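The structure is given below, and queries will be raised subsequently.
Every protein chain of the complex appears in place save one, which is left out.
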Amino acid sequence: MATQKLEKVFRDPVHNYIPVNNQTIYDLIATKEFQRLRRIKQLGTSSYTFHGAEHSRFTHCLGVYHIAKQITEMFTKNYPETWSADENLVTQCAALLHDVGHGAFSHTFESIFDTDHEAITVAIITESSTEVNAVLRKVSPDFPEKVASVITHDYGNQQVVQLISSQIDCDRMDYLLRDSYYTGATYGEFDLTRIMRVITPITDGIAFKIQGMHAVEDYIVSRYQMYMQVYFHPASRAMEVLLHQLLKRAKLLYPLQKDYFCMTSPRLVPFFENDFSLSDYLNLDDGVMTTYFQNWQSHPDEILSDLATSFVTRKLAKSIKYDCADKKDLDVLRDIIAKVGFDTDYYTAIHSNFDLPYDLYRPELKSPRTQIEIMQKDGTLTELSELSSLVKSLTGTSHGDNRFYFPRELLKSDTLFKAEQEAFTSYIKNDHFLGKGTK
Amino acid sequence: MATQKLEKVFRDPVHNYIPVNNQTIYDLIATKEFQRLRRIKQLGTSSYTFHGAEHSRFTHCLGVYHIAKQITEMFTKNYPETWSADENLVTQCAALLHDVGHGAFSHTFESIFDTDHEAITVAIITESSTEVNAVLRKVSPDFPEKVASVITHDYGNQQVVQLISSQIDCDRMDYLLRDSYYTGATYGEFDLTRIMRVITPITDGIAFKIQGMHAVEDYIVSRYQMYMQVYFHPASRAMEVLLHQLLKRAKLLYPLQKDYFCMTSPRLVPFFENDFSLSDYLNLDDGVMTTYFQNWQSHPDEILSDLATSFVTRKLAKSIKYDCADKKDLDVLRDIIAKVGFDTDYYTAIHSNFDLPYDLYRPELKSPRTQIEIMQKDGTLTELSELSSLVKSLTGTSHGDNRFYFPRELLKSDTLFKAEQEAFTSYIKNDHFLGKGTK
Amino acid sequence: MATQKLEKVFRDPVHNYIPVNNQTIYDLIATKEFQRLRRIKQLGTSSYTFHGAEHSRFTHCLGVYHIAKQITEMFTKNYPETWSADENLVTQCAALLHDVGHGAFSHTFESIFDTDHEAITVAIITESSTEVNAVLRKVSPDFPEKVASVITHDYGNQQVVQLISSQIDCDRMDYLLRDSYYTGATYGEFDLTRIMRVITPITDGIAFKIQGMHAVEDYIVSRYQMYMQVYFHPASRAMEVLLHQLLKRAKLLYPLQKDYFCMTSPRLVPFFENDFSLSDYLNLDDGVMTTYFQNWQSHPDEILSDLATSFVTRKLAKSIKYDCADKKDLDVLRDIIAKVGFDTDYYTAIHSNFDLPYDLYRPELKSPRTQIEIMQKDGTLTELSELSSLVKSLTGTSHGDNRFYFPRELLKSDTLFKAEQEAFTSYIKNDHFLGKGTK
Partner (left out) sequence: MATQKLEKVFRDPVHNYIPVNNQTIYDLIATKEFQRLRRIKQLGTSSYTFHGAEHSRFTHCLGVYHIAKQITEMFTKNYPETWSADENLVTQCAALLHDVGHGAFSHTFESIFDTDHEAITVAIITESSTEVNAVLRKVSPDFPEKVASVITHDYGNQQVVQLISSQIDCDRMDYLLRDSYYTGATYGEFDLTRIMRVITPITDGIAFKIQGMHAVEDYIVSRYQMYMQVYFHPASRAMEVLLHQLLKRAKLLYPLQKDYFCMTSPRLVPFFENDFSLSDYLNLDDGVMTTYFQNWQSHPDEILSDLATSFVTRKLAKSIKYDCADKKDLDVLRDIIAKVGFDTDYYTAIHSNFDLPYDLYRPELKSPRTQIEIMQKDGTLTELSELSSLVKSLTGTSHGDNRFYFPRELLKSDTLFKAEQEAFTSYIKNDHFLGKGTK
């Protein structure tokens, strides 16, 4: 067997082939911290709504790397005066690792246990205990810090930072295409090839040549559509709500029943105790969490076991939209729900999801966004929304909704609580809470 | 909110939309036994090779149902004299449930613990303790038995049996398309629409009109290609081998360390004890198993912990092909491997994978295959391979290979055991074992 | 050979299979007037820009029919109280025939010879001399008039009219998907399947259920993108400009050289004479016209032969955008062009293309648009732009540009007229005319 130049190829349904021919990248993929991403779904609870979307963060991270690799190689070839080839590896490593700190059901988990996946990403990259850090250190002693600083936006070269994190970056470009592919919701598709043809390094960031303006515009619209149709889907949020209630209940019960939770869910204990290490964090994944929820199905606490069972077997709450102004009136619904016998702390919830599809650079904000710059033929830059009325219509305005979740039993027509159900539904029209006034 | 006729739609990337408008089907999907399929990957260890292929058996079963529904509805409309509409529901239920007894890593699990997923499918359908059985019983008291008899091929109407299980059935048609979509290996694609246009019920089975002969031929070729390229991929089989060794080691250790295994892997205990119920079986899934393997990583037994770690972090053995005649000579390799310090019982393995892409009906066999019949314009039937030289070339011949797995360390060039490695590689040419004679 | 129920299937790359099982439809397709559509490109001069887009109006018309058929069959099945099955055939015939009066390079041809493809469509349907009319008459004596009245929007049932012609009709849905497929510009894709699931007949038209609102929104955006990127492409318009100049020149020369034109382009003579019959019109197609242009390449008139050659060999003029306010200043450019030796009547042109992507119903207009209605769960209707900020941003505003075309020689750097070229380009910045003021 002759020795061969390293070239490992990953067959990817979104990008067809992802070749890897750099030893550092190859070794990073082989680390246990990166392999762990195979066990964490990219879209969390969305796969309970879009059953096809069971893809992991592992696949997404490979995809982000692949886009970053192609762009940096194109920059190296076509823009040697504006882009330094020395940035290629740091960009590619940051692309590959940008989500390595994500955990199981990150959003909900973070809100209950006060973790922060970005801080953990940085820790995985910079702490000497990890395999990821060991691989990066081989490049140079300060390389881990460099990669981490890209993640935290502190890296000196804004070109690199913007490729990894901006309103149109390698991360978003991969996840829109990938989530679109796996959900089957074609709204997320856009012309990646064209965007990769017109992306250009400029002195302090990146820009897009005007020939690709409509492709960029289409990308913004695709992003908006995916948020509206997929990421904010009411059924997925019902699963998130359920998960939140379940972990909240477990956290409440833990101090009284430490032995039980040590037996049935040992790896969660450091989080119940609010005293966890990086290694504790890395011990969790979707499978572990779901295994524990299955264990909890037989717990004597009725609320815990019921919520656990609902999660494991996908019994979802129903929801209606409400206007901000009517939020104060929701108690009228909670009262009915309580009357029927549900603990409204665990069986109702409000859940708001809003996204700002695009915005200008607003220096007065805490985290101002980098606006998208379009490069005219003579090199002058124009901000995207000045050229696109579509984008302008989405600029600076958040889109989404507020939802009130409640037990599906309230909508059934064949139960004992006919009067309460009728009272309840009298407040609803077209899936919308009428409020007290408008009713 | 007006009551509406039931119509639930599943967005599916393979079939676009899967509408469900039958209450029985809808209720079956909602059972805990069916929801459990979300936690079992369709392709087992293949997702470690084709990272995109993380789809579950849940998605596949929905797809098989969808194909069966379309075909039975078309039969009802176009062939009222040959096909009875009374068969629609039993066919669709059997399609939906045909894999409901599959477990985590079925193949390997069955070989270690002597389970049988088909028998379990039947049990889930017929035992009164399951939610699936309760839903089916609502149709009629004998309905569960009818559905089960389709699975076991004992159902009276061969049309139904062949739609669910034959050389070109709804099951295979969905999984080829689906596995193709998720792996990104386009070889599995074929013209499902055309096949669904030409499929025809005949007195004692199904046939395909001659206008679709090439689509059927293409399906057979796709099936062959998927086996060669995806299902038999050496890397996926390395993961299977690893899993096999790991469970074998655990089973060996169990009698001596019952407490340990009760603590770290309680749901496997009934299987170690060889005394398990249906409920025990349904308690297992990919996430549970992998959680246990993670637990075992810290077991003091070096072999168990090492194999567990290799599985969790995807450290694969290497392999070479060997010819049957040379199998006896493999000891020469095992000896070298032992010399370097590996326990060959756990660090070498042989793994053979063969598939017979298509065959004629051979009544002398124990399980003769139903051959594919092509219907001429005047109604006469001709067996497929008589019309297609492509299919003829694949008829009656198994395709696959025998592989010998060994530690990847044997191929590294930078280690202490240079002499042994050279001895080892001298027996290999083009990934093939030379045997003693041909060397 | 047994007689079989009629079922002809057309393999279509956009809709996969288009089955035809109605004798009237089948016979209409076989008429010489419909077959003639094979010889007329759907996108006229666009195939000179998007080389893949060489598809004919024949394919588009089949596609429109197919969409109309699916919708009317779904209406018949699901909405028997709102939709009458008697409307199916008239809808499908109108869908199939809606473009049968289109001619070669319709737009330009109509502006030079004052023809009207819609009037001709009506004539083909209603005049007794055509094969189309003969087929339709077989249905019933007044059937041709009924079909024609759908085309002219006079048909009594607005449901039918809106399916064929409204802001979201079968025509537009097919051409966006088809033109997208053939150009390769994926911007035109939208979720036809979902739209066909939510389209609903209402008393006096059609509406779309709210579950499909985002699919309708996406359709509007796709439409906008296709206009901006494909239909208004400057290079295609350069070909249109060229064609216009060419026919203008021929028309000018005709009275002086009748014999020449009778010999080289006999089928255009009735149009030069402004005395043509329906049969004359049907004698023209893309191939005939291009054959004539090839003949004209050797005409002694330098302008005619040069324009003909430019058309046949695709030598395109260049263009710049200008603002309305600067239109009066364009003479400064024309003067330079004349100085260099070009006849500005034939070698410069202005070309404006604007589209109104969506609009509300505005009864004060001559041809008010039918607005798109979204149906809430309780049956109330809401106009689309009230629900979609994306659509709102496109409502009531035209998009497009004004362009000034001129000989490409003006931009070459290697010619004799250096001073004039420099003067010329000094008025241009980023492909935009600066005007006298802003320069």
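A, B and C are the chain letters, set down in written order, and residue numbers restart from 1 in every chain.
In the analysis below, contacts are C-beta pairs under 8 Å (C-beta built on N, C-alpha and C of every residue); 3 or more make two chains touch, one makes a residue touch a chain.
Bear in mind that the values here come from a model prediction, so they are computed numbers and not experimental data.
*Asks:* Could you tell me which of C:Q70, C:S84, C:Q211 or C:Q294 touches the chain that is not displayed?
*Replies:* Reading the full complex, the residue touching the unseen chain is C:Q294.
*Asks:* Quick one: say which of C:W83, C:F143 or C:Y182 touches the chain that got left out.
*Replies:* Of these options, the touching residue for the absent chain is C:Y182.
*Asks:* Based on the whole complex, identify which of C:R314, C:K418 or C:K436 touches the chain you can't see.
*Replies:* Result: among the candidates, C:R314 touches the missing chain.
*Asks:* Touch as defined at the start, partner being the missing chain; which of C:N283, C:S305, C:T344 or C:T382 qualifies?
*Replies:* C:N283
*Asks:* Determine and list the chain B residues touching the chain excluded from the picture.
*Replies:* Interface residues of chain B facing the absent chain: 186-187, 189, 191, 210, 214, 217-218, 221, 224-225, 228-229, 376-378, 380, 389-390, 392-394, 397, 399, 429-431.
*Asks:* By the contact criterion defined above, which parts of chain C meet the unshown chain? Give residue numbers in ascending order.
*Replies:* Here the touching residues of chain C are 1, 3, 10-14, 16, 30-32, 35, 38-39, 47-48, 50-52, 54-56, 58-59, 62, 181-185, 283, 285-288, 290-291, 294, 312-314, 411, 413, 425, 428, 431.
*Asks:* If the missing chain were put back, which residues of chain A would it touch?
*Replies:* These residues of chain A touch the chain that is not shown: 1-2, 9, 16-17, 193-194, 197, 377-378.
The working rule: only the chains that are shown with their structure count from here on.
*Asks:* Give me the C-alpha superposition rotation for chain B onto chain C, in degrees, nearest 5.
*Replies:* Here the rotation carrying chain B onto chain C measures out at 180 degrees.
*Asks:* Need the CA-centroid distance for the pair chain A / chain C, whole Å please.
*Replies:* Centre-to-centre distance between chain A and chain C: 43 Å.
*Asks:* Could you state the distance in Å from the CA-based centre of chain B to that of chain C?
*Replies:* From the centre of chain B to the centre of chain C is 51 Å.
*Asks:* What is the distance, in whole Å, between the centres of chain A and chain B, each centre taken as the mean of its C-alpha atoms?
*Replies:* Centre-to-centre distance between chain A and chain B: 32 Å.
*Asks:* Return the residues of chain A touching two or more other chains; collapse runs of consecutive numbers into ranges.
*Replies:* Residues 431.
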